[in-house]
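One structure, as structure tokens, below. Some questions next.
Moving on to chain A:
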Amino acid sequence: MSSSLHDRHFWVVIAAGIGLGVLGVLLAVWGNPLNSGICVSCFIENSSGALGLHDNERMQYLRPELIGFVLGSVLCASVFREFRSRGGSAPLARLVSGVFLIVGSAVFIGCPIKLFLRLTAGDLTAVVGVFGLVAGVWIGLQGLARGIDLGRTEDERGATGLLVPAGFVLLLVFLLARPAFIIFSERGSAAQHAPLLISLTVGLLLGALAQRSRFCITGSVRDSLLMGSRSPLFWGFFAFLIGAFGTNLLMGRFTFGLYGQPGAHLEHLWSFFGMLLVGWLSVLIGGCPFRQLIKAGEGDADAGLAVVGMLLGGGLVQSWGIAATAAGVSLSGKVSVLVGLAFVLVLSLLFRDRTA
Partner candidate 1 sequence: MKYLILILTFFLTGVVLSGCDQPLEGPPIRIGYMNCNSVEETMERFRPLTVYLEQQLGRPCEAIPVDTQDLESRFAAGEFDFVHGNSLLYVILKENHDLQLVATEKRGQFGSRTAGAIIVRRDSPIQSLKDLKGKRMIFGPQLAPSGFLAQYDLMLQAGFDPDRELDYYALPRGTFKHEKVIYAVYFGDYDAAAAPALDLEIMTREGKISADDFRVLAQSETIPYCTFGASKNVDSKLTEKFRKVLLDLTPETTVEIDGQRLKVLDAAWIDGFETLLDKDYDLIRVMAKRVNMPPYQEF
Partner candidate 2 sequence: MLRDRFDQIMMASLVVVLLFTVVVLVGAGPDESNHVNSAISRHLERERIYQARVAFIDRHFSPVIALRDSGALPEALLKLEELHRTLPGEAHIDLLSGDILLRMGQFDRALTKLAAAVRRNADYVDTASPLSQRPLIESAVSEGLPLVRDRLRSQPDSRSMAMVVKDGYYLQSRLAGGCE
């Protein structure tokens, strides 16, 4: 740890953690839904709705934060010459994984970032989700240790890594120009948002920090399990928790309890399974939903496909009634999580290198 204190990268990780925690809460103070200052899965569902991929009138808004994450990552990677078009590692499997990342998150009602934002706001329903996420990461690590490998990501010709960032530039144009075919909710949770400029700026800042630091929630859990406090991500994650918890307390957003929490249901078993699916998949494809966005910004086409899968998943979870609500988890939600777990099990069987 003492040697880390002199390592600039260590402090970048800490800054990313604190930034994510503090700004994650502040975005909710500035207008985003309660306990959802940053929620990649909710934002993906909103953005899918804005693009017309589902017709839930309460969940249609092109979230500037998502655009900021990707473009912030692009800009930072470009400045530090880390932008590299790469891909070719089980692309279709990653696309489908992206779908199931959103399925798992939608059944829990939140991505791994929101999981901990909820926890630091006193929402005890998130505790089971934490157990699920850690269990999923642990299982994923067991798989990796036993030879599960989706294949190497290779440098690619033709700048394919630019396609997804270009897509997000287009989304930025849509956000600013507001063409008729992009839908913006006038009521519901999608109508609750921080001012556009603030959301975009925060997204760019966090995107840049996350790209530089490689910060990732499931990556932090993974590194903590593997290396404990020797990992910078362990401290970054700790900084995230402290930042979020402190900001929640300061802003009066801390409400301790199991019941009456915003955007939370009481079906703990399915919260566990949803996050188990997310944690497990995140380890196999190299990052949580947030990390996929950042990597897509760095030119990783495989992550870009995962992002496309996530957008597709965002549309499906709303259209097919998979997304859970405060009323609980629907039958489609339960079946979808189980199908997702079956998918990741098949993936583990098919992509295992048994020769080692």
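A quick word on the picks: all candidates are chains of the complex that A comes from, given by their letters.
Just so we're on the same page, a contact is a pair of C-beta atoms (placed from the backbone, for glycine too) under 8 Å apart; a residue touches a chain by one contact, two chains touch by 3 or more; residues count from 1.
Note that this is a predicted model, so its numbers are computed, not measured.
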item: Touching partner of chain A in this complex, picked from 1 or 2; value: 2
item: Chain A residues within the candidate 2 interface of the complex; value: 33-36, 39, 42, 45, 57-59, 109-110, 178-184, 186-189, 191-192, 255, 259-266, 323, 325-327
